[in-house]
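A single protein chain has been omitted; all remaining protein chains appear in their positions.
Each chain carries a letter (A, B, C and D) given by its place in the written order, and its residues are counted from 1.
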């Protein structure tokens, strides 16, 4: 498979990584309908862990079946499919070689009163299941943030030595952050930057709002303002990811209308973001509707910027 | 021993597991009076650890003797017998090859003030004792839930590599859950789903009530209601176990009347659950009564759905 | 599965073994048409390694397919199937739980000029493939015999700790033994005894002839003669296996007529041997002929002694 | 990437392997111009080790450059590229993701007087370099054959656990074999069969001649003759590879004419072989000539059988 110039350029940014990790990044970047463009759409299904099965799958009961989720990602022509251990195990042999997979190796749930996660998968699991990457969530700002970063360090070090890529979900929360703060522009940029500093190859953050949350940061943003425009905000996040030297994708968030999703996608694309990671907005729709929405998203990412 | 088509179908769901683990699942599924049906009845005796010996065995003092418990499971034609280390050690040689055993590798007790368990057995123990599986309890919602899931991850990884099966008791408890919440439908489904995501081969949960506990889940269940019928509730739990791709059995709970037990069993069977795990309702009855009840339960599971 | 008194008696001989190993011995002894009798018929297929594929399988080309061999053992109602790594790997998932398997962990071949074997499988392989035992060949008398016994010691120690059984093929050869000597009565008894001393649970030797090979032994056999009768010779081998406290089975040797095979089997049975391990005489016949012969052999072992 | 039915069928034969290994086999089978057909052409470049650089590369000095060899394999649309450590290291980052690679982990050379090889690479190397498989040579018949098989066992066990595939070069040589014997039909079939028994996923042997070498085998081949036709001989080798349940490819051997190469390829294809592994006949030609020959070979494998 000949890599495109764009993918080769992106791989060149990961200059300290071994060929195994580069190969797995290439595998993700060359897969599916966006293969070769440097843009990605990823299907993540860890919401069953985070919110429970009914809240996740009742709107489209077909999605209770792990095979359905693999099929959805493959049929939609996505770049990768990310899920926790059991869900990958339930389909990894049937779909071996059919789509790059990301083993989500830590998980939280709605019954927890702490802002922490359990490590529920290993690098050895990722290798035996043929995954291209591990996925790990950090909660910058949480009282457990340092432990989480330290778990990430251990898992990432092992993953990189074994030629796997590392995807970091960076979701700020904790005593200093209210709901607005969690997606404020300064906080989102900070969360993305910390993931990059921790050695992530691909960073996942939520789309930022225009709010500025940290008092200490307000002066800076007043002096060096980010234009009040979604695309500019996404561009600021890209900047925070080593000025674009690290891939960054944005979550779709709660279920919402196609148009609302596509507005985000257009802004991500215009701002130079590397793509979307669309969970609930994909698997909670009927298959036909999900494929239609994903096709529209892919169409946006395929347009010339 | 020729496997039935049903058992072969069930084994096909465990597509990422090695032949050793498949063989041990087959061993459990082919054993006893329900062998080959895809339904199971399991005898678990960890109540001595959980509640103390007298509360467990005084109603039927024969059950103080570990050999009695093996014999009960064998004579009743059950699929497997599950117990902590010492109790398995006390009978494993006498009953070697006579019934598949599940080594319960963590245990709590009534003297503890925390919602945690001690890891009291190992995979090496399970191998030397000839067990087909390890059993592990998680308490989703407990303040120790993440540590418990991490212990499960380590033990399960080792067990799977050695060709053993992994049975997970998923019992929600903790600051967000009152007594009603612990067996609420949404919580039971959530607990079963988390066990599946953690890589369990067989999941054990308590029968769910009609209650919905988590505020965040109420909207979902209002919009996508589960019919107020026990069988439908069990079917919902089956759905939460990867749409039936993972075996799920239900505990019998506190000692109660045969008829009450059988009502549950009929509903489990109608709902597509894979069976019952009957402890106190078996060993706290006289042997004759226990065998009679277990025979009735098995009879239900043998009927065509 | 309730063990028979005979099988329980046999297990009682393995008094230093853990329940895991006892369970695997029970599994082998309770399987198939001879299940529970204490007699066994085992299908071994390592002749492809020993003699090459055509010499092994050309007479019945269906046997080139590893699935055929599993099926033959299962349909014939045998106790176990033994083969090297690749051949077990090629069917272990399809036939998981269907018949106990013995992983032959060392192998020789006809291109070798030395009387040694390569270790080609491990205890970890046996566990992941769900095998009940490992099989190992020693060549007592060979210039490599001590190394082979030392390899056996290491593998057997590991296998026993993991609850597996150990089957030893004990085939005398080496500078002190001519062709006659390799199957001489004194030598066969000696080989069986050394396997028992090395800790074998099941011993496989060739049927002994009436010859006495070692000069040093002749005086003894003259003084304490073994009657010139095949059954008495087999009984002598049984004696050498700790007076019957270790299971011993006899190989069928080169392809030959049914009647010649059955003569041996009758003598083994009369002499108290535990069964036959029939390779070429099974898989080199057409399936119908093989099933017929194996049924006849089983019939002999089922008769009251 | 949707796998073809044929590739899914092939993967089903590797039923004891984990999804990681299946994924890497899929990667090789889906790559290049033959992707999806179940046929393969592989470029191996270990001749520099075996015969020295000038004997290998002087006919086409461009091939001294490791990048040239990667490019040749990619431009020709081959399925994989196999080479020793240094040669993979010299291009693995530039061509990461561009073609599956096979790390040849043992190597011999022309300065050796023994029929053995040095282990020159590890599974960890293969992972960090992003290889899909390790490659290992055994010399059945050599006085070092058992040590080589034991090295293979260790490396293969580790590779399989890490989700890699195992390719075995099985080249008979040693005191019992003269030059004719090394490629005799019985010996080639035997060598292929032993590789399969050692757990190889892909087997590489030399094209067999019509000779029968082992005296012990002559009787068999006289009674069950293989027709004197190249395609029938290849079919016999396929038979020896578990009746086609293991992939087998054939080496091109010394540099020779296109027509002679293509004759072999047609026979391999007609006989059901899975492809060719073409070294010297590829890299010792000019790039244009090599691409032309490889295109012709691929064309043959694309025709309906």
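Assume a residue touches a chain if its C-beta (ideal position, glycine included) is under 8 Å from a C-beta of that chain, and two chains touch if they have at least 3 such contacts.
On a predicted model such as this, the values are computed, not experimentally measured, just so you know.
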>> As a test of the contact rule: which chains in view would the missing one touch?
In response: A
>> If I consider the whole complex, including the chain that's not displayed, which of A:127, A:196 or A:277 touches that chain?
In response: A:196
> Of the listed residues A:75, A:157 or A:227, which contacts the missing chain in the full complex?
Replying inline: A:157
> Touching the missing chain, which residues of subunit A?
Replying inline: 13-17, 140-141, 143, 145-147, 149-150, 153, 157, 172, 174-177, 186-187, 189-190, 192-194, 196-200, 214, 216-217, 220-221, 223-224, 236, 239-240, 242-243, 245-246
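By definition in this document, only the chains that are shown with their structure count from here on.
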> Cα centroid separation between subunit B and subunit C, in whole Å?
Replying inline: 39
> In whole angstrom, what separates the CA-based centres of subunit C and subunit D?
Replying inline: 35
> Which residues does subunit D have that touch at least 2 chains other than itself?
Replying inline: 15-16, 18-19, 161
> What chain pairs are in touch here?
Replying inline: A-B, A-D, B-C, B-D, C-D
